[in-house]
Structures are given as structure tokens and as C-alpha cells.
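Removed from the display is one protein chain of the complex; every other protein chain stays in position.
Right after this comes subunit A.
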């Protein structure tokens, strides 16, 4: 176990899961079942969900705000940049995506304040219902204000994020098209299978750019959130989550802290939306559907509320559910596999039911996915409500482990080497 010493069982399980998923994807890449361009698109989606989970984590995981309007802020980010940069945009159009980025984030911050003012004073379960209601109001507005949003048709013709940038704009076209020939490998008397066989054209290079972009977004957000979470500000948030009355008693203006956390999280969600618009090149009112909110909730709860590592893992799992079920639908045979034995030779009464159920489940993967999502929520809440990777090292102030047995807390030790952590450890808030 040498490599994984110092990790909890859950962490080993997660590492195993991610490695397995990577192996599967690599297998798909090597055998040509999964195009490299699509693979990069998937990575981009994972990055997007990681961002969304980070945003929700800042609200729910840190502060305990139960926000059911994730999809609204995601949609605001996506529509914000799309309305400014798309050529089919009914209001502005053809502006630089970087402008769209800043406008999208700004609008999200403003809407967050507007939604936060009435709702953040509410009890937690009322906040859940109210935020879902206001998110629906936003969705209905986008769907019906055709003059401004193009209505249910959505927006097409969104440029890539790097349009208007000096070198990166033409990067995909400038790169050569690589052709990887298909190899047929024959193992005598055993099998014959194909390897590779794809072209790496502009689409691939564009995908590579997108992945780099989301990695930058995720990296910057992660670093910022980690810093913020460990700051005195972050500690007040954790106190509010644990016991709001206590935070009040300590003289903290909990409403202001909640608002800051709500706006911070919402802007991160909008950032994910901006990225999505330039990844997908198409946005529609469907992006505001409440189901998208609940996908993000799964990512956060499953990963472990309050833990950013957990949020990353959750992002992986959500994409595995969303895209994996699509693949399974194509891969699995439409009829129940009988292994060559005709049904009449098996037990007569039970196969018909099994066969029908199987056919229904395989041919309706949208419904099966919904079922899987529902079951995962129920099972996680039943058996591991704290999530797979609950916050551990995140909650330990670096200075606290200084001088203790080195190696026991690798995560915490890494950031406190400059020794200044000790000064910041005191109650020096604001």
C-alpha cells in the first residue's frame, strides 16, 4: 500500500474509482471507441461541474445556505456571455468573450444580491423553497422575453472563448492536422481488434484550449477558496453553519457574512456558466431547469459538504452518471442477453418480466439516469450523509499541526512552511 499510506479508506476508494474511470477512458481512446475531441469535451464538462460544486460549497458547505437556484446563476453566466458575444444575439452580439465573462459575472453578483436580500434572513428550509421559486421566475423570464433572450430557441453562434486573443484565436487552425492511422492487431487464433484511428484536427486543438481554460478557472478558484476558507472570514462562515446564534453572540453580523458567501458562490457558478457557453457554443432555457441544480447538489453532498476535494470527486461522478448512462445505452444489447439459450428452455414465467424490464430500462436511458440520480441521493443520505470525502484537513488550521509528527498531515503541512500561519491563527478578524 506504500503509495496510499496516510490516506483514509474512503480516500483510497475514491482514488481507485478515479483511476478505474481513467483506465476505462484510456481504453476507449486507444480502441477508437471514444474520439479524442469528445474526450476533451468530457473533461471540460467535469471542470464545469467542479466549478459549480465549488460555488455551492462556498454557500452550503461553508455557510450552510441551502441554495436551490444553482441553475439560475449558471444560466445567467451562460446567457450573460452568450448575449454579448453570439452573432444571433437579439441585444448586443459580436463582442469579445472576455467582455462577456466580466458582464456575466457582474450580472450574477447583482442578481445574487437582489435574491439574497429577501431570502437570506429566512429559515433554512424556507430559503430552499424561496430560492427554487426565484430561480424558476428567472427561467420563466428567459423563456418568455423573446425580444431580449431569443426565448425557447436559445442562442446559437457563440464564439470560442479565445476569439480576439492574439495567438490563441488562430491556434486551432494553425496547428497541423495529425492523422493517427488505424492499426489492426491480430493475435493468431485468439482475436483481431482495431487500435486508434482518428484525426486530430482544429476541433481537437480547440478542445485542448478549452480544457486548459477550465483548468485555469478551477485552479484559481480552488486556490482562492482554500485561502478564503482558512482565513478568519472562512472561520466565521463555519461558525455560522455550525451554530448561527453563537456567531451572533460573538458579535458577527451573520447576515452580511451570509450575503458575502452567497455572492461569492453565485459568481463562481456564473463562471461555470460562462465557460459552458463557450464550450457548448449554444445555450437554451433548458440550462435553467431545476434538475441542473440538483445535479450540482449531488456532486457536493456525495463528495462531502464543505470539502473542495469532495467537490472535485462529485464533479467526476456527475459526469460519469450523465455521460456514462448515454454510453451504456448504446453499448448494452437492446434485448436481454440469453447467452444463446432460448427462453423457452429457461424458467417460463419469470423471463418475460425480466426481459420487459430490461428492455424498458435499456431503451429509456433518460429515465434510468433520473432513477440512478434519485437512488444515489437516497443512499448517500442513508448511509453516508457526511459524503465520501468529508472535510478533514480543510478544517485544521495549518499552524495547529506545526511541529507535530511530520508526515501525518501532508495536506496541512504543505501550506504552513513559511511559519506565518501562527500569527494568523489568532482571532484577528477584520
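Methods note: a contact is a pair of C-beta atoms (placed from the backbone, for glycine too) under 8 Å apart; a residue touches a chain by one contact, two chains touch by 3 or more; residues count from 1.
The definition used in the following text is that contacts and distances are computed from a predicted model.
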Record-based protein name (UniProt) of the chain missing from this complex, from "Branched-chain amino acid ABC transporter permease", "Pyridoxal 5'-phosphate synthase subunit PdxT", "Methylmalonyl-CoA mutase, large subunit" or "Pyruvate dehydrogenase E1 component beta subunit": "Branched-chain amino acid ABC transporter permease"
Residue among A:96, A:281 or A:376 that touches the chain left out of view: A:376
Option from A:144, A:173 or A:231 whose C-beta touches the chain left out: A:144
Residue touching the undisplayed chain, where the options are A:66, A:209, A:237 or A:299: A:66
On subunit A, residues whose C-beta touches the chain left out of the figure: 66, 118-119, 121-126, 128-130, 132-134, 136-137, 140-141, 143-144, 294, 297, 301, 360-361, 364, 366-368, 370-371, 373-378, 381-382, 385
